[in-house]
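Only one protein chain is missing; all other protein chains are in place.
Order of writing sets the labels: A and B. Residues in every chain begin at 1.
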Amino acid sequence: MTSEATSRAVSIDPGGKIHWLGRVRAAAVIVAMLVALVYFVPSLPTYYVRIIDMVLIYLLLATGLNMVVGYAGLLDLGFIAFYAIGAYSYALLASGQFDIHLPFGPILVVGGGLAGMAGVLLGIPVLRLRGDYLAIVTLGFGEIIRLLMNNLVSVTNGPQGISRIDQPFLFGFPLKTPRDFFFILLPIAIFAVTLAWRLECSILGLGWAAIREDQDAARGIGINTTLAKLLAFGLSATLGGFAGVIFAAFQRFVDPVSFSFWESLTIVLIIVIGGVGNLVGVVVGAAVLIVVPELLREYSEYRMLLYGCALVAIILVRPGGIVGRHHNPAWIMQKLGWR
Amino acid sequence: MTLRFVGLRKRFGSLIAIDGVDLVFEPGKITSIIGPNGAGKSTLINMCAGSYKVTSGRILFEDVELQRLKKHQIAGHGVARTYQNIRLFDGMTVQQNLEVCLFSSYLGRTFAEVFVPGVSQRFKNERAALCREALARFGLTRFAETLAADLSYGNQKLLEIARATLLNPKVLMLDEPAAGLNHGETDHLKETLRSLVRPDRVMIIVEHDMSFVMTLSDHIFVLHQGRLLFEGTPAEVQANFAVQEAYLGSPGDVDGIRVAARNRANRVRLRSNANIERRRPAPV
Partner (left out) sequence: MLPSRTRRSLQRIKPVVTSFLIQQLVNALTIGAIYALIALGYTMVYGVLRLINFAHSEMFMVGGHVAFFLFAASASLSGSALGVLVTLGVFAATFVVVGLLGVGIEEAAYRPLRRASRLAPMLSALGVAIVLQNAVMLFVSRRPLPFPAFLPPISFSVVGAVVTLDQIFIVVFAVALMVTLAWFVNGTTLGVKIRAVSENPRTAQLLGIDVNTPIRLIFFIGPGLGALAGILYASYYGIVVFSMGFVVGLKAFIAAILGGIGSISGAMLGGFVLGVLETFGAGLLPKLTNGVIGSEYRDIFAFSVLVLVLIFRPAGFLGEVVTEEGMVYKRDF
């Protein structure tokens, strides 16, 4: 029996009658919040908008990783590799490196697709491993990708990275400032989170939950665990790839330093500190883990030290994460009146 | 529609758990496998379900060789089992534990379920209806939204069986279903199991509780040290020399078995009076 077993389960699907008034109220609240965001955020100084953009990118990443770690229960410590694949896709296909200049949209698809394929390819040999071994292998894989990016100088320009990446255009509009990026990142992030939530509630999500609980029993009732795990890996890698493409377009510069083990770790921490497997936790975690170090920027020397202390403190006090497991999106919707 | 074990052998390193077993299970009956501890009963179920790899031999069902298949493929052929130590999905609700069995049939439609609005609700309702039906059959309807871990032991056992029977399996294997149940629950279980008999379904029960086995089974296989010792109807098994010897260590002591069985029944009744739940009965 796990400690979470005693927490109240919030049914994802109450079924039964639809209370239209409640649903309208909930929808109104959400729309109001979105309108406020879209109105208020762009008026902030660029520095803050930039931070919010990074929060959204990490939210995208964490939502992807959450599918593997939170839903399927597989510890992937090398997720950053897919981010790197996406980012370098854009860097290589839209810059002076090889003098190819593809537009943003198609590269988004290509980057996501490549990353997704890499996820599946990685998954195939690795998914039958026991939890810890899986963690180590994925860690190793992440590092290998970074080292390759670092050493294949003729392709990736090595440690110097690729700079002067093309400015992205979306439907003819240039994406220049952090404000521009906010306007595409927000809908993309909302879309990704909604997608993840619907997956969580679907039969695939239920299968992942079963695998997380007891993989062997899951097989016993007919779940093809290999397929389900590969789907988790592939889908999460694709999201990571998307995030990478956007990041490269945003920074207009990539180098291997941005894709180290520490980045993988940050994403894992977002999920764990926020609350494993819980999308609300992922959002909270992304906000906390990106904003807090920025707030500590003044003490930049001591930043990492405080980060380490905070990490240990949070894990000791709330090992399950800040947001409890049953405070999931369904709970929020119910609180807002959705019945 | 018969299930056949042909020349099955299972070795764990140097330990030979199953040493050449040929069994035939007929549908429409309840067949029990009994034997002293370590005889290999659970091993047989594990091999059939795909948890253990067969060292040699074949498992034939409807012209398919099950021993070659992966575990979920075996389940896909209509083989279902319950476990000695309950293996429910603790963190999921009772209804979710059932719903997840519908994974393979709904997986292909996940794309629609995720992207097309409205479809999701329809599928969920379909699945919920199927689960409600199973819950009603086992008397678990009011626990639909309870976490599986929060159920009483007896209800957990029922849930496991409900889960195993959800998809109308052709082979149903139950590993010590009566373990740890009190007298009343055992009777309820017997009725439930009798109601699960179908003309096209093979039912296999591995058990230690002799009175349970004798009153419920149509056919019994007695296993001893990895080999089939004897098979027959309950009456034949009770009267047999070799069986008595295996269980008690001395030949011809029929009274000994009866006394032992009676004592167990007494102990069980005492337990139910005192309302104490026990996990496993002592070995015979």
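We adopt the following convention: contacts are C-beta pairs under 8 Å (C-beta built on N, C-alpha and C of every residue); 3 or more make two chains touch, one makes a residue touch a chain.
Computed from a predicted structure; not experimentally measured.
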Which residue of A:V109, A:L148, A:L170 or A:L227 touches the chain not shown here: A:L148
Residue, one of A:A27, A:L44 or A:L75, that touches the chain absent here: A:L75
Residue of A:L102, A:L227, A:L265 or A:V291 touching the missing chain in the full complex: A:L265
Touching residues (missing chain, whole complex) on subunit A: 2-3, 73-75, 125-126, 129-133, 135-137, 140-141, 143-144, 147-148, 151, 212-217, 265, 268-269, 272, 276, 301-302, 304-305, 307-312, 315-316, 319-320
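By definition in this document, only the chains that are shown with their structure count from here on.
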Centre-of-Cα separation between subunit B and subunit A, whole angstrom: 42
Subunit A-touching residues of subunit B, taken from the complex the two chains share: 49-51, 70-72, 75-76, 80-81, 83, 87-93, 95-96, 99-104, 106-107, 110, 113-115, 120, 123-125, 127-128, 145-147, 149-150, 163-164, 167
Residue numbers on subunit A that touch subunit B, as the complex places them: 1-2, 4-6, 9, 11, 13, 15, 195, 198-199, 201-204, 206-207, 209-210, 213-214, 216-225, 227-228
